[in-house]
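In what follows, a single structure is set out as structure tokens and then discussed.
Removed: one protein chain of the complex. Kept in place: all other protein chains.
Chain IDs A and B follow the sequence of writing; residue 1 opens each chain.
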Amino acid sequence: MITPVHYMLLSAALFIIGVVGVMVRKNIIIIFMSIELILNAVNINLVAFSAQLQNGIGQVFAIFVIAVAAAEAAVGLGIILAFYRNKETINIDEMNLMRS
Amino acid sequence: MAQAIAFYFIAACILGFAVLVVTTRDTVHSVLFLVLDFLFVAALYVLLGAQFLAAIQVLVYAGGIVVLYLFVVMLVNLKRPPEAHEDPHRRTKLGFGLAAAVLLELGAIAVYGSVNPAAPMPATPAIPVSGNTEQVGWLLYTSYLIPFEIASMLLLVAMIGAIVLAKREL
Partner (left out) sequence: MIDQVLIPLLKIVIVLNATLVAVTYMVLLERKVIAWAQSRLGPMRVGPYGVLQPIADAIKLMIKEDITPVRADKWVFTAAPIISMVPALIVYAVIPFGPTVSLFGRKVSLYITDINVGLLYIVSVASVGVYGIILAGYSSNSKYPLLASLRASAQLISYEVAVTLTLVSVILMAGSLSMVEIVNAQYNQHVWFVFAQPFAFVLVLIGGLAETNRAPFDLPEAEQELTGGFHTEYSGMRFALFFLAEYANMIVVSSVVTTLFLGGWLPPFPNVGALHLLYYVPSWTWFLIKSFLFLYLFIWIRATLPRYRYDQLMRLGWKVLIPLAILNLVVTGIVKVMLM
């Protein structure tokens, strides 16, 4: 029998994988993809509770999360492209212009 | 029973592909695994009775956002591997440590949950199949109308921002 606990564990595991990706990788595109994984983990949680509580509110919030993810991807990738054009790198460790 | 098998299969695929996304060297392969991961998340939504969201997941994530990623990966034609430069300020160990702490906590919750289970949840009948889209649409246009409008404004702002950022000269 699959209960919401199973979905929560799956969601948490996916979240951790995403967090590790953000922490460990240096390629900024992969870091962005890890953030997408984190957002998907959140969505799984929301939809699981939506099914459990038998209302659509969780799904509505999942749609908002997807909208935010789309906005984030568009602006973030725009920044990556602009940065790449100036510095010819997508290594996040070399993005330290603001560091004193 | 069939539902349990489907859940475990999909969950294994989601986690496996997520690990591959994070660990693969080649960025294009990583993007591909991300697409597969999102498709399996969509399958999970179908399992949960959220067909509309599953279709949106495939349409927006797999068909839109990840294509954008692939596009950028192909445009950013790398002459040297991005992982070459090592930053001394970087604390990779701290990242793994934090992740391990969360993993421990989760394991503790799982063990605790299996030892003394919570009050039995009411049985979960699936959301009525005919009404999923209508239900979501109804909520979006009544109770959540203002967040919906704000989300549309956010998308507009993001669109303008992306154009400003990506254009060489205005």
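Operating definition for what follows: contacts are C-beta pairs under 8 Å (C-beta built on N, C-alpha and C of every residue); 3 or more make two chains touch, one makes a residue touch a chain.
Owing to the predicted nature of the structure, the values given are computational and were not obtained by experimental measurement.
Listed by label, the shown chains that the missing chain touches in the whole complex are B. Among B:A6, B:V19, B:L32 or B:L155, only B:L32 touches the chain that is left out of the view. Of the candidate positions B:A12, B:M74, B:A100 or B:V157, contact with the unshown chain belongs to B:M74. Of the options B:G64, B:G113 or B:P147, the residue whose C-beta touches the omitted chain is B:G64. For chain B, the residues touching the absent chain in the complete assembly are 26, 28-29, 32, 35, 39, 51-52, 54-56, 58-59, 62-64, 67, 70-71, 74, 129-130, 132-133.
In this section, only the chains that are shown with their structure count from here on.
A straight line joining the Cα centres of chain A and chain B is 6 Å long.
Remark: chain A residues 1-7, 9-10, 12-14, 16-30, 32-34, 36-37, 40, 43-44, 47-48, 50-52, 54-57, 59-60, 62-64, 66-75, 77-82, 84-85, 88-91, 93-94, 96 touch chain B in the complex. The touching residues of chain B, counted against chain A in their complex, run 3-4, 7, 11, 14-15, 18-19, 21-22, 27, 30-31, 34, 37-38, 41, 44-45, 48-50, 52-53, 56-57, 60-61, 64-65, 68-69, 72-73, 75-76, 78-79, 82-87, 90, 92, 94-96, 98-99, 102-103, 106, 110, 113, 118, 121, 124-127, 132, 135-136, 138-140, 143-144, 147-148, 151-152, 154-155, 157-159, 161-166, 168.
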